[in-house]
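Only a single protein chain was left out; the remaining protein chains are all shown in position.
Every chain is named by a letter (A and B) in the order it is written, and numbering of its residues begins at 1.
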Amino acid sequence: MDKLLKKGLRVFNIVLPVLAALLLGAIAIRADGADPIRVYRSILQSAFFNLKGLSSTLVYATPLIMTGLCLVIAFRGGVFNMGGEGQLYMGAFFATVLGFSVTGLPPWLHTTLCLLCGAVCGALWALIPALLKAYLHINELVTTIMLNYVAITICNFLTNGPFCYSYQYTSTQPVAPSAELPLLFPGYTLTAGIFIALAVGVFVWILMNRTTFGYKVDTIGYRQEFAEAVGMNVRKRTMQIFLLSGAIAGLAGATVILSVYHRFTPSFSANPGLGWDGMTAVMLGGSSPVGTVVAAVMLGAFKFGSVSLQVKFGIPTEVIQIVQSSLMLFLSIRFIRENSETVQRLLAKASTRTGKKKKEGA
Amino acid sequence: MGSKIEAVGLTKYFGDFTAVDHIDLAVREGEIRALIGENGAGKTTLMNMLYGLFRPDEGEIRIDGAPVKLSSPLDAIAHGIGMVHQHFKLVPSLTVYENLMLGTEIERELKLGGRTVRLPIIDTRRERQAVQQIVDRFDFMLDIDRPVRDLSVGERQRLEILKMLYRNVDVLILDEPTAVLTPQEVDMLIENLHALKREGKTVLLITHKLAEVKSCADTISVIRAGKHVVTVTNDDDATTEMLAEKMVGRKVADIDRTRRFANDRKVLYRVDSLCAKDRNGRQVLSDVSLHVRAGEIVGVAGVEGNGQSELIMVITGLMKHTKGSITVDGADVTGVWPHELKAHKFGIIPEDRYIRGLCPEMKVSQNLIAGFEGQERFSRHGFLKRKAMEENRKEKVEKYQVRLSSKDPYISELSGGNAQKIIIARELGQDPKVMLACQPTRGLDLGSTEFVQNELLRIRDEGKAVLLVSSDLSEVLALSDRIVVMYRGRITGHFEAGHVTAEELGLYMVGAKRMEGLAGEEGNDG
Partner (left out) sequence: MAFVLELMNLTITMATPFLLCVIGGVFSDRCGVVNFTYEGIMTFGAFSAILFARLTGNVLFGCAMAIVVCLAVKMVFASFVLDFHGNAVFVGLAINLIASSVVPFLLQALFGKSGSLIATDLIDPAKMIIHVPLLEKIPIIGAILNDHTPLTYLSFVLVALMTVVLYKTRFGMYVRVCGENEEAAEALGIRVKAIRYKALAISAVFCALAGINLAVENLGMYTDSMVAGRGFICLSAIMCGRGKPVRSTMFGLLFGFAKALQIRITSFVSATTASLIGILPYVAMLVTLVITEYPKVMKNPERIERV
């Protein structure tokens, strides 16, 4: 009974913020002269209730799953890696470079190399805040956010400068066809990228729940003093967590380029950015790998469903960002805390009731 | 004569648990009343109600016969009730006078013609005057301009008491005031309390230390399991044995121990002229040398903050040393990492149970493998053996009689005693040669204390070397075969247990006495 109530509470604490955020979004939509119910229904319909939509939803979800998972590891290890955005850019850019500069490789090899390159570059970009945190105790929140600006500026510069391809449109050369991730079904946009995302999901789940590494990550995340006192090398682990997290973000960037854009354009990670979307997914998924994947798919659906809002209803797509950012705001508090007095009273009542039943039964 | 403060049928529930159960208590004006009981007996909850921190569920509080509702500590202070907590509530960076005036600052006034204008600037001159006045009035020794971070524990306590007196309280509640004081500081505190009594103040003393109760209280109330057991006048009839029995509800067995002077046994642990500096470059350990032989307990006594914590940090591999060496059974372990210490069979019961000892957010089974997760018994190729973890939990819980509310609860759901048992189970699981026990019974109830102490004696009898660091002098005296005293980062005395009194140790602990030529320690190497 206790457990059920607690579980219910957890669900409630996720559903309520979602509702609150949708309500805020509805107000904005209303203010702009559209009917919120119709807008939301249209989002749902286009995202889920037809194969094309479902395929696009998964395409949108693919990078979110990965940027979410990159934060699952980071958050559970007590590392506030807010630099997913920058790591994503770095991964995406250099995967693209490898994608167009090398030709003549068999597709599987070329794709794999590009993806690896993305992961490595993401990890390397994460190395800066990782070193600063592990060796100089510099708060990674600030450094990673700042490095996002730096990464985006650098990628912008490289795209406009050394790797400039077209003067009308800010982008690099397209990658060689051998580097592209293959489409799964002809006529649908879904690519093999989704399998990469899911594979990362399985990997993270096993890592976090079944291995000594995951055990150490959790321990460090909960209590560093304890972890170091029992002999875990906190500094080394922190570095590993950071690099792994950065690698996943970089991989997300590479995947997105190789499956959707096929060339690097600085605007590929639109406002608020795939890294931040990942954070919403993690908060919605409660730092668990499975929850995060589910939340990322939901968010992907929402994002895809809202693409056509401007055309259909004449409301700015920013409405969706309002919903998303207020969702994050509401998720950051727990509407009902497990140890609040009301809940305690409810728990007490529940236990006496079951107790009575037992007595009656006996 | 009427009661100054009175509790009538006072009751407090926490969920299903009745922390305080219809307690009636009446304290006369100008008396020193001791409230004794085990940890968890409900004394602190009772006092927190009298101080307005908790609202009673039933019953009422009367002051001078009139019922009052106390909704906050401030409210209590306004009604003349002040409390000094076990953990002081002071701001380290502020000076003594700033701390004392906190909340009642005096602001500068400006005379403009006939009118006085108050400026929003604090008037330090007048504040210092006011504070000096009250320090002098009660004759408390305190330098009002020193920042609190530089004060000793005793001085901080005096400041806390003064803080209450400045706010004109008539009733002063002290929660475990002597827990961290040296015997000399305790004497000073008792003197101060008598001075307060002479001024007509009423003092309520919460403690479980019977000796001090006997030496200063007028009357003694015993609380057990949330209920008031008895109130007696402090006379010859109220013997400590009788009080202890009332407190625990049964006869208390003295710890059964025979002292060992194992001069012939092998030295299993040796610390040799260890030095260390803190982050400000201050020398916190100077030439600390000690050794522990197989089958003996060596106790490190000292007032908290005299280098014991740093000593623990250095010998557990958490802090750098600047000089010296450490060996476990002949093997050099100077400056090794904590996980390497484990390989040398060095067990640790850390000082702060829920920070370095356990992870409250994790489960019992997970805590039981912490630090050993890489060993073959718990993992293979980096994958955890979940079955082995389960079996390990079952075995340890049974062996150490840990009481759990469910199969594998979170540590945060365990009582202090059971939590400590988890640490002991984990650390003994590797069959250590040397065991470092830091404040092993702090905050535990009598039953758990007994268990932990007996466990330490048992492993000593098994031939392990035990190094005990405790600020509880009576514990050091009760358990150790040999005792060393630390003062200002140095070992200032070493004694064989049974050949030294608490008072004598106290003099070493405050630096009034010291042995000369201790740098190398007595040279009876094994």
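In this text, a residue touches a chain if its C-beta (ideal position, glycine included) is under 8 Å from a C-beta of that chain, and two chains touch if they have at least 3 such contacts.
Fair warning: this is a prediction, and the values are worked out from it, not measured in the lab.
J.: Just one of A:K133, A:R263 or A:K303 touches the chain that is missing; which is it?
T.: A:K133
J.: Taking the entire complex into account, which one of B:M319, B:L428, B:L446 or B:L507 touches the absent chain?
T.: B:M319
J.: For chain A, which residues reach the chain that was dropped from this view?
T.: Residues 28, 31-32, 80, 82, 128, 132-139, 141-143, 145-147, 149-150, 153-154, 156-157, 160-161, 164, 224-225, 228, 233-235, 238, 271-272, 276, 279, 283, 315-316, 318-319, 321-322, 324-326, 328-329, 331-335, 337 of chain A touch the chain that is not shown.
J.: State which residues belonging to chain B touch the missing partner chain.
T.: Counting over the whole complex, chain B touches the hidden chain at residues 72-74, 77, 85, 89-94, 98-99, 102-105, 107, 120-122, 163, 276-281, 313, 317-320, 335, 337-338.
What we mean here is this: only the chains that are shown with their structure count from here on.
J.: What is the distance, in whole Å, between the centres of chain A and chain B, each centre taken as the mean of its C-alpha atoms?
T.: 46
J.: Would you pull the chain B residues touching chain A in the complex into a rising list?
T.: Residue positions touching the partner: 15-16, 316, 318, 337-342, 348, 350, 352, 355-362, 366, 369-371, 373-374, 378-379, 382-384, 386.
J.: Could you please specify the touching residues of chain A with respect to chain B in the complex?
T.: Residues 210-213, 215-216, 218-219, 222-223, 225-233, 344, 347-348, 351.
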